[in-house]
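Below you will find the structure I want to go over with you.
One protein chain omitted, others in place.
After this line comes chain A, so read on.
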């Protein structure tokens, strides 16, 4: 045999500390034919996840009010009773990840000492954002900083003073202070903490899959604790809850995100007057004072459209679908960012970037401390909500990041997943939030942002209100709608990929029909919930339930930290 036999293999894999287990990946799988389709699914994870989803949708449709009351109070209970647990855990994840960067274990390479990266920096980086955070940046970029700066409902970070009271802009010093605090708190929610959460999950999965040879599913990270039992009921439960949370997280976000797309479309192409209740997009009523007249059908059509594009992307696979779309969207997002930076108040934005970072450094300890807080509105309404949200999304985003991170060293991985995205988020928030705050300071009650965030709280319009006061508003608003849609497509696509891998027992070569199934299922769940009697309330209640699963996954993440440490120690020792 000649040396050319290995052509096409990334490189020889070098040394890695494989875990010896008799478990064969796919041994619990059910491989059969269903009509013309071949299927290859994990038994029972696939069935239980699917049935549980249908069950919960049924509950939300049959008892809309009961479900909403139950799930919302469950979420609020989790947020208010376990705030300390979320905050302390998230702090631990940040410290743990930062320490790993400077530790000797940082040199361990994911995939073995000789592995080479599967993706270029640009492609890798684009996919990090596309899976889990792009949509959030579009939704909260204007909303969150302005909210802290000026809303009168008393949930300001650390109980700070407002920059605008009753429509009157405060003194220059007060504005500067409120502005810096608003940026600092926003950066706190979008900086190190969420990315550390994602990084922990991704690192645990990548390490146990690429270096230890275990299947690419959440349960593998529990091997150091559960041993061979991880292949049984315990592991099934962990994987099932992960698949379930991912599917519902995606479906509810898809439904809620559709409202932002509808608002954007009406903003750009709509006709009629909101005052007369005739505001519409192509005849579908939307954006009127009486929101009950909003057309659910429009939302369902938007979901169908997004799902259809996601299906094409699913069929084209990881390299031909998600990767290409992520790179395109990264280009669009950069374009929008640079445009807003240049035509917006550039100096203010630069100021917000640096002052925001300084404020972040100043406030990070009080913001992340759960003890003796008086700003409980902010603590429970924002911080704990975010932490539970990021954590409930982490199986999905983390697993997707793991999937594309083979061949990087732990240090390189953490710098690229933790530090660089945090900085990008800071710049994004400074640009969008800073521009919006400047508009509020200059125009006061006249500014569109004031109207949509402070006077009439309509969060889905805040981004468009900010863009509306800049030149070329219809072009940039259209671009923003495209960005939101494509971020949803990439989330839906990468989510289907992740759910399929989990429900196929870690197999990545299962028949594509399974991914098609999950992709359509997500869209269908969102559509059915919207068409139900409860409308978006059905979505809200199920999203509340997903966020509650954040409590469970916080425990999972804590275990993962322990597993990572154990895994890295044995990896070093084997060298």
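Rule of thumb we're sticking to: contacts are C-beta pairs under 8 Å (C-beta built on N, C-alpha and C of every residue); 3 or more make two chains touch, one makes a residue touch a chain; residues count from 1.
Simple rule for what comes next: contacts and distances are computed from a predicted model.
When the listed names "Extracellular ligand-binding receptor", "UspA domain-containing protein", "histidine kinase" or "Spore germination protein (Amino acid permease)" are checked against UniProt, the chain not shown comes out as "UspA domain-containing protein". Contact with the omitted chain, checked across A:186, A:209 or A:409, is made by A:209. Between the chain not shown and the residues A:255, A:468 or A:511, the one that touches is A:511. The residue touching the chain not shown here, chosen from A:64, A:112 or A:249, is A:112. The missing chain lies against chain A, touching residues 1-2, 5-10, 12-13, 16, 18, 24-27, 36-37, 111-112, 118, 209-210, 213-216, 314-321, 403, 406, 497, 500, 506-512, 515.
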